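Presented below is the structure to which this report refers.
Missing here is one protein chain; the remaining ones are kept as they sit in the complex.
After this line comes chain A, so read on.
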Amino acid sequence: MTKEELQNETDDMLIDGYGPEALGQKQKSHVPSEFNPDHLKVFYGKLFPYADFFRWLSYGNDGKHPGCDPSYISRREFSFSLDNDIFLRFQSFHSAAELENSIKEKCPFKIDIGPVYSVEPTKRHAYAHSGDNVFAPVERELIFDIDMTDYDDVRYCCTGADICLNCWPLMTIAIKVIDTALRDDFGFKHILWVYSGRRGVHCWVCDGKARRLTNEQRAAVADYFRVYKGNENSHKKVSLTGHALHPFLVRAYTEVLREFFEKGLLISQTLLSTEERYEMILELIPDAAIASELRGRWQDNGRSSSAKEDINVVRWEQLKHLVSKNKGPGLRRCVEEIVFSFTYPRLDMEVSKHMNHLLKAPFCVHPKTGRICVPIDPNHCEQFDPTAVPTLSQLLEELNERGPNDDLDDEWTGTSLEGAVSYFRTSFLQPLLKACKEGIESSYNAKLQQSKNSFSW
């Protein structure tokens, strides 16, 4: 069975007829298409990358260097969502084997990763809530969660849980904007982007500096990224006042957003083709006269120039032209505001602001779609196709076909998961662990130096 055909079994969940793959393909089922708990058992038995996962979260503390903290990993919270809506929080493990056995035994539908606490989560009741000896988070990756449902007011191809290749690019540009800022502006280096399995992406910033940020500092970073404000009651949700834009916004606009809007979204979502749709944009123009002039032109469906040119592009040019002619109050940034409204990343602020927020682990299986939460390479995120992400049933088929693997390690070799794990290992984990090792060594040496100094007279 071809990959394409196998894909279609899950296509009816994701694509409501717009994706090219859905057209004219029959459904075949050798393996049940829905997420299947028995398959999950096999997945956890053979495919979940325990060793890499554990090494990641140990951040070098699983080594032999005297500066390593053996208690580190055991202070990390995991939580398991089991069948029947049972939710187990504050799970913690002392070793990779313990983690592996627990997952295999419990077979969680979802694994979440929480913060590293001051003491082992399983022992938390012995500690107070305030004062000196507390149970409190001490480290946690800086995380971001971008969800397509937050864009429902600007995409017409899908709604709710659905995604397709017409609206997915909104995620792509979100990754580009945020990733660039995290690296260039904030100086972070060890950033993992992960497909959430259905309709969004997660971002894990794993630098030591990032893990040690306070809630206030996390909120500051999240607010730095915040542009979209307001709710159903306010018309204009993006307000770009001031004589100039902050360089971060300028870069986002000129390098990513403008082109994506004008050459991508405008056309794929036909944003100006019908009255219902162009009204949404006209609403964002603070000058009623301009808005009504455009409305007048478009209502007549006037297609003055060649019918070849996309009507959305034509109308957008008209809008830009009219707005730039009139330099009224509030019009200065009108075009940018429209572009930002539609394309600028919409983050879930609450996820990022608190250290104790749980987030789904990479390499989980999404229970609704069966897709694996695989990493996304930010440098090639335009090529990421969420509809081609390996699913649980697909992987099992591949395992069946491949036959038994003599090499006990890396069972995913020869399956569609291989690429994902390989990327995780080489592009993310190795550089991260190298940096961690250096960090542990240097802070150990610094402490040694300090204690030497205090002994000297």
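For this structure, a couple of remarks:
The criterion applied here is as follows: a contact is a pair of C-beta atoms (placed from the backbone, for glycine too) under 8 Å apart; a residue touches a chain by one contact, two chains touch by 3 or more; residues count from 1.
One rule holds in what follows: contacts and distances are computed from a predicted model.
Remark: of the listed names "Sperm-associated antigen 6", "Exosome complex component RRP40", "DNA primase large subunit" or "Proteasome subunit beta", the one matching the undisplayed chain in UniProt is "DNA primase large subunit".
Considering the whole complex, the residue from A:Asp85, A:Glu105 or A:Glu216 that touches the absent chain is A:Glu216.
Touch with the chain that is not drawn comes from one residue among A:Pro37, A:Pro70 or A:Gly187, which is A:Gly187. The omitted chain makes contact with chain A at the following residues, 184-188, 209, 213, 216-217, 219-221, 223-224, 242-250.
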